[in-house]
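Heads up, this is only part of the complex; the chains shown haven't been moved.
Each chain gets a letter, A, B and C, in the order it is written, and its residues are counted from 1.
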Amino acid sequence: GNEGADTIEAGSKLKSDEETKVEIDPENFNIDDVGEFTIRVGVNSGDGNQYLKILDNHTGYLKDRGINLETTEFAAGINTIDAITTDQLDVGLFADYAGVNRIGNTLADTQLRAFATIRKSNAYNLYVNPDTIKEPKDLEGHTAISMAGVVFEYDYGKLFETYDIDKSKVELVNVSSTQEAIALAATNGADSYWVNDQIAPKFEEVGWKPLVNISDVDATMYTFLVANNSYLEEHKAEVAKFLKVSDEAFDYIDENLDEFAGWVQADIGLDKDLVIRGWKEATHNYTFPQDAYEDLLKVEDWCYKNGNFPTEYDFTDYINTDALALVSPDEVTWQAK
Amino acid sequence: MSNNTKIKIEHISKKYDVENKALLFTKGNSAHDNFVGHETDFVLKDVNLEIKEGEFHIFLGASGCGKTTLLNIVAGFLNKTEGSVKLDDKEISGPGSERGVVFQNADSAIFPWLTVQKNVEYGLRMRGVKKEERKKIALDAIELVGLKGHEHKYPDELSGGMKQRVQIARSIAANPEVLIMDEPFGALDAQTRRTLQDELINIWKKTGKTILFVTHDIAEAVYLGENISIFSVAPDASIVDKITVPYKYPRDVNDQRVGEFIKYTTEQLENAIRASKAKHEGLQKAENEEEAVENEVAEANSVAV
Amino acid sequence: MKNITRKIIKSGIISWAVLFVIWGIVSLFYAESFFPSPVETFVGFKEIVLNGKLWEDISISVQRVLLGWSRALLIGIPVGLLIGRFRIVNWFIEPFINFFRFVPAIGFLTLFLMWFGVGEESKLILITYASIFPIIINTIAGVNTINPVKYQAAESLGANRFQSFITVTVPGAVPSILTGARLGLSTAIISIVGAEMLAANSGLGYLVYTSRLYYRTDWIFVGIVTLGVLGFFADKFLRFVAKKSLKHYGVTG
């Protein structure tokens, strides 16, 4: 107890007086030296970050380790980023496509930095109505479900490129949740949708079949943690500790997946089987490898050429992996091109 | 005036269901402050009357005695509690176009969204009369009430007296057998009132309709009516006296004899009120009531010309 | 002199000028993506005016609003008239109205999409749903203000129940129906954002709702201003037409 109090004092001193700030590096960094702190995280309804909170609620996993996790839930991921830029949140999550666009559209005043990737996923397949779509080219003259501002736009773009589909002949409808896409599939209101493995059975139930995987169209999706640069600079130690403890928490979930899925179902209503499927579909640890970095550059390039934003930029300037390097130096393997 | 009975009222009684007497005040019904009865009392009790075809019949009585109530029963707007009302030997069970009604407040009775002519045509239109014929009849009625030239105006462009004329023309055009009028001139200024009284007499003469006319203005009653039914006061009001006015039309209220007849009618009304008050409160108190009765008569006469 | 000052104040120009100045000053302190200035908004406006997008959005939203609102009128007015006139209809239908008027249209978003598809139908139904309540409620109120003497007059002139409904209830309720129509139109315009969250690819609601997904706060402003301006003038127009043509029904504007 006593020790804890001292560290809090030290911590606040660090904050208020930057001159006395000691440079920390992986050698002298120990997460146990980081005092108790609060971190405000924006989560998307039903997403992994939300799981962290659920775990914390049930086991006190983060709380016991001195992290006071505050989460705010957003139905639309985009609002998370708004909340970070207005300093209402510390940390959020974005998919490569969303992050690239966000930064590309607000270049002048953005402070946003990607500081870790949480997930690399190939678990998306283009599900189609097999009666109408036998091959990708058949999409011409049919209806494809997408979501506005979301990575599916990119996935479709890549799909159209790969299979030489005339996009003006495809009717895109935007839905705001997968539930709506399921309904459209069930009522033959549309012919295709990018479905992740977690929810795939629901589409198979109504007779849809997977046709193309996102890796087939070179659109493997990476999800990043994001924060303001100033936050990352000033709270490097806290962020590092958060990453480390989260990693451990993910391992804990892996080991107790069944029990954990039960908690999720009880708390938010998501079916236990879906939780387990969803969990198993993706990797769960913080890294920043070269392929993630290159993915960002690739997406940026594509988006610029697609006219999503007015000026080209280098995403390299929007990455800050210092905190991650403190706790997992081996995982930070990217190098600026 | 023929000898056929047009309207036959037998043993009519009427009781209102009133939850809260205060309601009557809030409706601006201050003239009825002196209603002495309780909510559960009969307003009208055992009213009997016969009206001949073509007769100009007046209901005269103090304010709140139940004239409007009886009229509404005859018109078919109100259900009677007891008794029977027959028109040409047929029991009345609701409103009908053979009984035209002229309401006191023309503003609420005529249709502001129709021109004068359309208002007057209304009854004919409801009966499916052809457009050309409708127009002819309506224009006649409009001329009859002196509104020629105003056919295409809307009610909001008319004065109070003109609106009341529209209402009368509308009733006339529908060609009812009986015309029921509830203080139709009560809201008009004296000058307009006098003109309309004369016009009404002319219309009656020309059309030969049976007219049932309510007023609490004694001079008006004597000026217009062939026969006057005098009401006692509520509760348990009924027609206690019937006077036949012996003068030919047009009458002159400034004429000595007519003046005296008005006096006579006033006395009859006084008697009626006094007697019914006495009945309500026991005979021994009748004397003390003298003054109150005079007041009521004064009031009944308060809009006299 | 004094009269001219008055006219200017009355016209609202001063209010707008003041608003613009305040807007401009506030925006000085913030980034464009947070709070775009009038100039930035105008630049964004020019952009979508020039590429034709705004016209498309306006025309499609106006169509949706008008269609949805017309349907609400077509259903709401007769229902309101019947409820107002016939107690049995009132007893049967009123509970629903007093229930569903508290259930927001966007609550039905997913449901309508599932039930009525991704086409125009679900959007129109959403707009109709949202705007029908003020129409029904005001129509009922209008029927209730009709002086019973008018019915008595109609009936003693030979009108039957049906005729008196057509010739007294309907015209008598016109002023309140108009109030209901105006409120309904404003609700219809308001609900366009909700409706265009539903599988839309264009429209002002779509513009407002999705611009944030593309980080174009200036377009959100353009959408908001356009909606406000459209509503403002639609309402003025409706009042003007009604005042001219329905004067004798007691519509005072």
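By our rule, a residue touches a chain if its C-beta (ideal position, glycine included) is under 8 Å from a C-beta of that chain, and two chains touch if they have at least 3 such contacts.
Keep in mind it's a predicted model, so treat the numbers as computed, not measured.
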- Task: For the full structure file, work out the chain stoichiometry and give it in label form.
- Result: A x1, B x2, C x2
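Here, only the chains that are shown with their structure count from here on.
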- Query: Connecting every touching chain pair, does the picture come out as line, ring, star, complete or other?
  - Reply: line
- Message: Based only on mean CA positions, could you tell me how far chain A sits from chain B in angstrom?
- Response: 85
- Measure off the straight-line distance from the CA centroid of chain A to the CA centroid of chain C, and report it in whole Å. 40
- Query: Using CA atom averages as chain centres, what separation in Å is found between chain B and chain C?
  - Reply: 49
- Message: Counting only residues that touch at least two other chains, what does the list for chain A look like?
- Response: none
- Across the complex, what residues on chain A touch chain C? 76, 78-79, 82, 85-86, 101-102, 105-106, 108-109, 143, 148-150, 172-177, 179-180, 183-184, 186-187, 189-190, 308
- Message: For a test of understanding, state which residues of chain C touch chain A in their complex under the given definition.
- Response: 31-34, 109-110, 113-114, 117-118, 197-201, 210, 212-216
- Item | chain C - residues contacting chain B, complex | 147, 149-150, 152-160, 163, 167-168, 171-172, 174, 248-250
